[in-house]
Each structure stands twice: as C-alpha cells, then as structure tokens.
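Below you'll find the structure I mean.
In this view, the complex is presented without one of its protein chains, the others remaining in place.
Chain lettering (A and B) follows the sequence in which the chains are written, and residue indices restart at 1 in each chain.
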Amino acid sequence: MDVTPPTQTDGVHSPDGSPAAGSLAPRVGGPVRARRWRGIVLAGVALAALGFVLFRGLGNATLYFYNADEAVAKRDTLGEDRFRLQGNVEDGEVDRTSGTARFTVSYNGADVAVEHHGELAKLFAPGVPVVLEGRWDGEVFRSERMLIKHSEVYVEQNPDRVAAYDEGDATKAAP
Amino acid sequence: MTTSAQVETPRRRRGRNERLATTSSRFTRALGVIALLMGASALLLALVISPPEVTQGDAVRLFYLHVPLAVAGGYLGVGLLAVGSIGYLWKRTTFWDLLAASAAELALIFTALTLLTGSLWGRPVWGTYWEWDPRLTLTAVLFVLLIGYRAMRTASVDPQLRARRSAVIGLLAAADVPLIRMSVDWWRGLHQTATLNPLNPSLDGMMLFTFFWSMVSFAVLFLWLLVHRFRVAWLEEQLADRALDEAIAQRRAEAPQTP
Partner (left out) sequence: MSDVGFVAVGYGVTAVALAGYAWRVLARGRRLSALVPQERRRWM
C-alpha cells in the first residue's frame, strides 16, 4: 500500500510541505478568505445602509405631519418652516388655473386655504384626506407636493351598491 | 472478473442515488401541487374576478399581492428566524441554526418584494414611490438587517461562531417586526392602518375572500420553499462535514509516520 504523502502546495504551507504534525485546524486558503472578505464588505455596506435609513427615517418618524388644526394653532412658531399638513379636501370649488390649484382642507374644525403648485395626485378629490408639503404664507398654505392619505377601507365598485347609495340607503348595502 | 464487478457496483449505486437525488419528498410534492393550484386560483381572483375599488380602481389588485408578501415575509419568515435563533441559543444544535438561516433567506426575498410591490402601489394611490413614513422606514430597516444577517453568515468561517452571531442578528431583525406592526398606530404616517381586523373587516365580500385566499396561498408557497431551502442547507452542512473529515484524514496522512 502506498502511503507516500502527496506533495502539494496550497498557498499557505511552504512548497517543501511541513504542516504542523497532527494539526486538525481546517485549511484556510484562497476561496475561504475571498468569501470572507466579500461578506465583510457586504456587512459594511449593510451597516452604512442601516445608518442612512435610520437617519432619514427617524428625522420624519417622530412627527410625519401636522393636522390642519395643529398647523393653524402653531402658525407663529412654524413661521417659514417647511412641514407636512394633513386634512380632508373640502367640498366646493377647486380652482385650477395655470398650474395652481386652490382649495380648502379641514381637520378637527379648522379650515386651511391651500394654494398648490405642482402635480395633483391622481386620487385628489373633495372628501379625500391629503398630506401637503409646503409652508405658511400668511393665512394661506403654499404646497408643492401632494400625497393622498388613503384609508384602510376598501369598497367594491359594484352596480348594486351604487344603486343602493343612490336610493340613500347606504347601510343596507353592507353585506 | 473482479475489476469490472468492483466498477459496476459503485456505478449502479451512484445511478440510483442520482435518480433519487432531490430535495423533494411525498410531503413537498403534495404541498407543491397545493401551492400551484392555490396560486393559480388566487391570481385569477385577484386579477380577473375581484372588482375594482371605488377610489383606487384597478390599483387595488396590488393589495392582494403586497399584503400577503409582507405577512409571509414578516410573520412567517422573521417569525421562524426568531424561533430558529432562540432554538439555537438554547439547544446549540445545527438544526435550529439551519432553520433560522433558511427562514432568513426567504424573509429577505419576501421583504424585498414587499418593498417593491408597495412602491408600485404607492405611486398610483398615494402619488409617490417612496416616503420616509414610519412603517416604510422600519420595513427598510428590516430589509437591511436581513442583508446584514446574510453578509455575516458569508463572512464567518467558524460554524459555531457563525451560528451564535446569526442568532443575535436574527433576534434583532425579529424585534423590528412588532415595531412595523404597531408603527401605523403609534406614529403618524402615510401608510394606512391594519385592514385585517377580525371583528370588523373593512373589506367588501369578494375583496375579503380574494385577500384571504391570497394570504393562504402565499403561506403555503412559503412553507414549500422553506422545506426545500432547509434541505439544501442540510445537504451543504453534510458536505462541509465530509470535507472537514477528508481534510483531517489527509492531514493525518501527511503527518510524519511516527507512532
């Protein structure tokens, strides 16, 4: 039986081959080390991303928006600051002239006149809650960005239901 | 002739081994068929049968995709990651470590798809792809933690150390899920609050059924994927053990022949 030790070079041990006798430590060679570095780099990127996400997120998370009544109460302290304002779009005329929409939002009994420059959200309509990004300009809130605060309630588009609502019997429409 | 017999036997055994070489079993095949049938019917319900929503229109169809992905990734995926991590720290056996690792990989994929589908739903309904709202931010944190979990497993060479470190990161990710769940109630944001209130479902009949069916379909698909992924991890572990045994044998053979 041939028991001649195989002569190999593995990059860690010297070419004349004198590994520690009986050492059972796993061989750590090129591929394992490369894998390890790839993991460390990936972990570094993940850590940096976590920092970024926390930094961006926590800045907003504490107070994402003011409700219309709070924004009115804090008008003096807010001054020229940019903030988000939340309220329901009031029924009534939405004046859309030359890229500006004028409408009123209300929340908890406070009405705010809004002048919105920019894209109108697709679901923008009277009765819909909106979040507007902008600042006070006197009594008027000037906003440049509009987001819809959609509720968690979903209602089917359903001919029967529309008929039921038309008859003014909305409660019966619930299944 | 002895040589041909010696060659013949291992070859035949290897052939049989290869024919049966799969991570499937009778259980996973049954689960796979159920997942496929339920998935197909869920697609039909979500895209064709269920009606458009009054204000959202057809965009509501993303609801039946986004929420089940989030629930499967967050509750099932991260939940089992937590179970595996606690199990490992308690029992210190490979089984729990591999369960945690498999669940974490699936949780990463499902969370990535949750963020993507949420973004695609947010654009038509909210008017934005992304917003630093509490729930969105915390979900991004979960995603990054799961990437970190994976990175750490790749970076660690020693199996015991890797398992211990992963269990800690796994529990960190698990701590984020209740925060995501409660974020819509605790802080103001753009994200709507929970639709799934068992006492008072805020969904109409057909929508509720489609939503429920889709949730169960994704759960079954998740379990099917998890069993296969776990078995792959198990096989890798077997091969790593064997490679270590061989390395030890080789090193012994190389050692000076002094008894």
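Throughout what follows, a residue touches a chain if its C-beta (ideal position, glycine included) is under 8 Å from a C-beta of that chain, and two chains touch if they have at least 3 such contacts.
Note that the structure is a prediction, hence the values are computed from the model and not measured.
Peer 1: If the full complex is used, which shown chains touch the chain that is missing here?
Peer 2: B
Peer 1: May I ask which residue of B:31, B:69 or B:163 touches the chain that does not appear here?
Peer 2: Considering all chains, including the one not shown, the answer is B:69.
Peer 1: Looking at B:93, B:160, B:193 or B:238, which residue reaches the missing chain?
Peer 2: That would be B:238, which touches the missing chain.
Peer 1: Which of B:38, B:136, B:203 or B:225 touches the chain that is not shown?
Peer 2: B:225
Peer 1: Of B:89, B:120, B:206 or B:247, which sits in contact with the chain we cannot see?
Peer 2: Of these options, the touching residue for the absent chain is B:120.
Peer 1: Since one chain has been left out of the picture, which residues of chain B touch it in the full complex?
Peer 2: Chain B touches the missing chain through residues 17-18, 20-25, 27, 43, 46-47, 56-59, 61-62, 65-66, 69, 109, 112-113, 116-117, 120-121, 123-124, 221, 225, 228-229, 231-232, 234-236, 238-239, 242.
Note that only the chains that are shown with their structure count from here on.
Peer 1: Can you work out the whole-Å distance between the CA centroids of chain A and chain B?
Peer 2: Centre separation, chain A to chain B: 23 Å.
Peer 1: How about chain B: which of its residues touch chain A in the complex?
Peer 2: Per the stated touch rule, the residues are 51-57, 60, 63, 124-128, 131-134, 136-138, 140-141, 144-145, 147-148, 150-157, 187-190, 192-195, 202-207, 244, 247-248, 250-257.
Peer 1: Chain B touches which residues of chain A in the complex?
Peer 2: The contact residues of chain A facing chain B are 3, 5-6, 17, 19, 21-24, 26-28, 32, 35-40, 42-43, 45-47, 49-50, 53-54, 56-65, 86, 119, 121-123, 125, 128, 131, 146-158, 175.
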